[in-house]
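A single protein chain has been omitted from the complex, and every remaining protein chain is retained in its original position.
Chain lettering (A, B and C) follows the sequence in which the chains are written, and residue indices restart at 1 in each chain.
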Amino acid sequence: MEIEIATIGGYEEVGRQMTAVRAGTDIVIFDMGLNLSKVLIHDNVQTEGMHSLDLIDMGAIPDDRVMADLEGDVQAIVPTHGHLDHIGAISKLAHRYDAPVVSTPFTSALVEEEFDDEEKFGDANELVTMDPGESMSIGDTGQVELEFVNVTHSIIGAINPVLHTPEGAVVYGLDKRMDHTPVLGDPIDMERFREIGREGEGVLCYIEDCTNANKQGRTPSESVAREHLKDVMYSLEDYDGGIVATTFSSHIARVSSLVEFAKDIGRQPVLLGRSMEKYSGAAERLGFIDFPDDLGMFGYRRSIDQSLERIMEDGKENFLPVVTGHQGEPRAMLTRMARGETNYTLDEGDKVIFSARVIPEPTNEGQRYQAEKLLGMQGARVYSDIHVSGHLCREGHYQMLDALQPQHVIPAHQNMSGFSGYVDLCQDEGYTLGRDLHVTSNGNLIQLVE
Amino acid sequence: MEIEIATIGGYEEVGRQMTAVRAGTDIVIFDMGLNLSKVLIHDNVQTEGMHSLDLIDMGAIPDDRVMADLEGDVQAIVPTHGHLDHIGAISKLAHRYDAPVVSTPFTSALVEEEFDDEEKFGDANELVTMDPGESMSIGDTGQVELEFVNVTHSIIGAINPVLHTPEGAVVYGLDKRMDHTPVLGDPIDMERFREIGREGEGVLCYIEDCTNANKQGRTPSESVAREHLKDVMYSLEDYDGGIVATTFSSHIARVSSLVEFAKDIGRQPVLLGRSMEKYSGAAERLGFIDFPDDLGMFGYRRSIDQSLERIMEDGKENFLPVVTGHQGEPRAMLTRMARGETNYTLDEGDKVIFSARVIPEPTNEGQRYQAEKLLGMQGARVYSDIHVSGHLCREGHYQMLDALQPQHVIPAHQNMSGFSGYVDLCQDEGYTLGRDLHVTSNGNLIQLVE
Amino acid sequence: MEIEIATIGGYEEVGRQMTAVRAGTDIVIFDMGLNLSKVLIHDNVQTEGMHSLDLIDMGAIPDDRVMADLEGDVQAIVPTHGHLDHIGAISKLAHRYDAPVVSTPFTSALVEEEFDDEEKFGDANELVTMDPGESMSIGDTGQVELEFVNVTHSIIGAINPVLHTPEGAVVYGLDKRMDHTPVLGDPIDMERFREIGREGEGVLCYIEDCTNANKQGRTPSESVAREHLKDVMYSLEDYDGGIVATTFSSHIARVSSLVEFAKDIGRQPVLLGRSMEKYSGAAERLGFIDFPDDLGMFGYRRSIDQSLERIMEDGKENFLPVVTGHQGEPRAMLTRMARGETNYTLDEGDKVIFSARVIPEPTNEGQRYQAEKLLGMQGARVYSDIHVSGHLCREGHYQMLDALQPQHVIPAHQNMSGFSGYVDLCQDEGYTLGRDLHVTSNGNLIQLVE
Partner (left out) sequence: MEIEIATIGGYEEVGRQMTAVRAGTDIVIFDMGLNLSKVLIHDNVQTEGMHSLDLIDMGAIPDDRVMADLEGDVQAIVPTHGHLDHIGAISKLAHRYDAPVVSTPFTSALVEEEFDDEEKFGDANELVTMDPGESMSIGDTGQVELEFVNVTHSIIGAINPVLHTPEGAVVYGLDKRMDHTPVLGDPIDMERFREIGREGEGVLCYIEDCTNANKQGRTPSESVAREHLKDVMYSLEDYDGGIVATTFSSHIARVSSLVEFAKDIGRQPVLLGRSMEKYSGAAERLGFIDFPDDLGMFGYRRSIDQSLERIMEDGKENFLPVVTGHQGEPRAMLTRMARGETNYTLDEGDKVIFSARVIPEPTNEGQRYQAEKLLGMQGARVYSDIHVSGHLCREGHYQMLDALQPQHVIPAHQNMSGFSGYVDLCQDEGYTLGRDLHVTSNGNLIQLVE
């Protein structure tokens, strides 16, 4: 059976991931993501009403025109998890394909919100959910199967899809950390990866997330971030003023730890901000997390204002607002607090906890720096970098290669400089550039089996 | 009562700490440390047989000639803990003073070893031990008292000495982290610090360890490093080849975690290297730690060789050698392993765990880089930076100022650039340079009460 | 005669410089500068109509309330050169003092423009000009004299004022580079500095610009930047598309080199942007530079638009627009060009020359990065860092100390971290902190002679 890989997006950048795999005449698409920085560099661009081609020209969403060269039918669109760089283009591109969107329940809920927000295109695609550990048949040959292997990432519901073909398995390895104690949800299913590496024809091809490929060692477990966060929050137990925390809204495990430790030190947690409510609300509705009954979540301006007003009235020493703005985004809650634009007043000595890492890009670093300056001008004390990455570092990559023993490897989710550490590793492990190690770019076709 | 501070060493560098406090006619000396880098930059220098003045000229030990300007009698020499930059000059300088060395039992044991190794001078000073939480009277006035407040650092037996005088307390704040869950030993005694800040005349002067004053946030607890180390070691549970670990020999809590997790993953830990045996041996003899009965500790070349031979014979997959060499020191165990100069053979895929951070100095970084290169040439996989600092970061400094409310502050344990973050903090908190915030250098006298 | 120094502003930051020297009952104020970053961090602040106290509270202008503690009469306000961090607060603060503003002609012209732009306060102070090399008597004692020593900086008309007193000279050393071949204007007058160091009572006090004190070696001459720029521009001689250059508007020597090399490679230079016109216009009116007759300078939006339109019509390959925007300022000419908001179209392969260094502050770096990204999206090729600093590096400081042999030294024009290299140098040269080396902060008085 012919096996061909189309590397559509995310092979020259982090963002706008999209890859298609053709097995015979059946095609499966993995991810349709958005590169938000390509949108934000322009003033006043609203993507909701924009046409796909304009977004493609901006470099914001994958240029899927190479799909025309793939002979076959798209049978499924499979987002691996609910981050925007993996699902943010679905509402712009999926309608072109007569295929369902297949994902885990939490991812599916977020895809549905994407369709709901879309103004230009409707939601033409059926949403199908499948749990980690399960499989479904693809196409009519009876020879191709799609499996979801449970992985751990900084969002719940993350999987690595595996396309089983008569020529071996194609493992799409974006995005994951190798976490055996993930705080929320199941550990990464390394046993299954090892089985896949050894059963049948083994692994024909492994497409790998190179985000941290240049970083040494092992990405720590979420349990390490949790212990770190616990240490910081417990150390503030005696403080009798305001404490504010911020983190990635979609990082439910982290939000859950913040909520729990807030209670432990005698404060009432409150989630504030549109995306805080969106992700945590979805997680709770779907039963992935059971927040305390009295946990407030407020996403709209008026309810947020009321909540902050109540916090100030009741005494801010009794609360932990968990807010958006961990990257210093100019219009996020925390930045507005820092500018004194909300009802919440920061006093000398108040604490701000960034349970997040600064995304290393100068525009972003500038905004974050400015937010911290403004917080400092209000007298706030800042705790930052209480976080672990959601992506494998070098030794995780080493262990994945050892588990899967793939015939071919394709680095993804980075630019050339970001690939370099992974290429070095693969060469040390015996792979050869141009033969079984495929350094490629957006818009290419790689035929593995002819 | 006149109170005067002599800032003798460690006010222009990290290393060779020494400070004297005069209360009336009674003087107490805090620390007598060694700056090892000033020795190592020369080829083939052996300090054991060298005269004090030569070592002073090299900048290796404190220049205590300013002591001649202090009118009074030295009543005690008080090392705060057993690191070389705090006790390494005692055998060269203490004999000049007719006073006992007063320290906690673990520190005292290490001071005794310093005297034993000394070739030029004898051990003229009496060794007196005092436990954290205890006090003793200083001199004959009945007005001056020395108290040991328990603190947490990367070695056991660390205290902050406090000299109580009629004018208020002088708190000597080197070296500490604010750790409420220190894995080994008691948490930092913040309650006592807060009492000292509020009782009697309060705190006249606080001398602070500025090592990390330019770093944001809070230094994590040892329990965070422990969770991190546990995550790394448990993730290697299935590996059936060699694993080697290295850390600071004097860091008994960390060594203890390595020993414990080695057992957890089915490996027999073995401590190898002269300083490994020295510190862990002392800790065990004094009852600070109860290592497993079958734990081997080998400090001499021949016993190390035999141990490694046995490890290779029995199968290195059953052992965890914990060795010296975390900074890539050319003659340490790990570097010799990396050069293939020992009986232990590293194979492709074997793991090396650096439970330590690289000390940021170019000579050192070069050596460590070279050690990793050599390990890589043997096929080893490296995990590094599994560590937390033993020194307060900015928010720890903020909390200490808040607890002690000192009238005067003296930054120490850094150079001018290192002081800068602390000076900024103090100025934000209302201190004024030259009035109650004393940025000084080696060899100065500061008279606080006339 | 009593000599006292008031360190009013710029001793905790770069920006808002202000220092007063009292000799007996006569006071001279050096500089009254603005810290622009403290203004820009707020949204939509217009300083022109603001009151002094509000600007002081923002940290934007010097807090001159310490002047009340200086017993004497202000006889002169002396800005050293025309950069905003030295003259930007004159229109807000000078009116409080009954004294003339004494400066070189070019500086004086720029001070006049500051008064013209001021909306809140009038221009109460007389403007007096004095050339480098000249002196004037201060007060009525006949014992105090003010001298201007010619120095070299990144603007013309820069001097170091020296206050000669019976107790020795007070040399105010902000801002300079030691340039013997400055392209425009006279070399630094080192001979005079050496004389001042040796004549009469010598130098009582030297206040030094520490901007680059942590940088090794010597700041290169403007002639090195000129050779670098020449190399870049000549290498583009054959290019037949658009070339755009940007630099500091006040840097007339650099603008002059750009104009000259443009001609050399067959292009017509045009200066565009409000501050381009302001500084170059003033320099030409005052006879400091003789630009080609056909050099266009356009500062207003409409004339700029017309000029760019003509450039596009005549063929942009025949022009070199020299524009504002070297730091990526969002509203400057170059950034607007990069966003496609002007009549000038950038094509694939067009060249953009940044004859400037990025000011190392995260907000700024973010803006500059974004500007380069936008330029790259238009296909432009970027040449940056074609520049030399206007401030002494370490060896310049060493040579100044050697020339002046001052009794007292006061580091300025930096924060504590920035002072550190200079303090190290002074200590190596025998100065002692707290005795003759005064590390201080904003708002302090230092009495040198009682």
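List of remarks:
Keep in mind that, in the parts below, a contact is a pair of C-beta atoms (placed from the backbone, for glycine too) under 8 Å apart; a residue touches a chain by one contact, two chains touch by 3 or more.
Here the structure is a predicted model, which means the values were calculated and not measured.
Residue C:221 is the one among C:35, C:75, C:103 or C:221 that touches the chain missing from this view.
Listed residues C:48, C:69, C:231 or C:314: the one in touch with the omitted chain is C:231.
From the options B:137, B:214, B:364 or B:405, the residue with contact to the unseen chain in the full assembly is B:364. Within the complete assembly, residues 41, 43, 339, 361-370, 373-374, 377 of subunit B touch the chain that is not shown.
In the full complex, the hidden chain is touched by subunit A at residues 12, 214, 415-417, 419-421, 423-424, 427, 432-434, 438-441, 444.
Within the complete assembly, residues 178, 180-181, 216-218, 220-221, 223-224, 227-228, 231-232, 234-235, 349, 381-386, 395, 398, 402 of subunit C touch the chain that is not shown.
The working rule: only the chains that are shown with their structure count from here on.
Look at the CA centroids: the one farthest from the centroid of subunit B belongs to C. Distance between chain centres (mean CA atoms), subunit A to subunit C: 47 Å. In subunit A, no residue touches at least two other chains.
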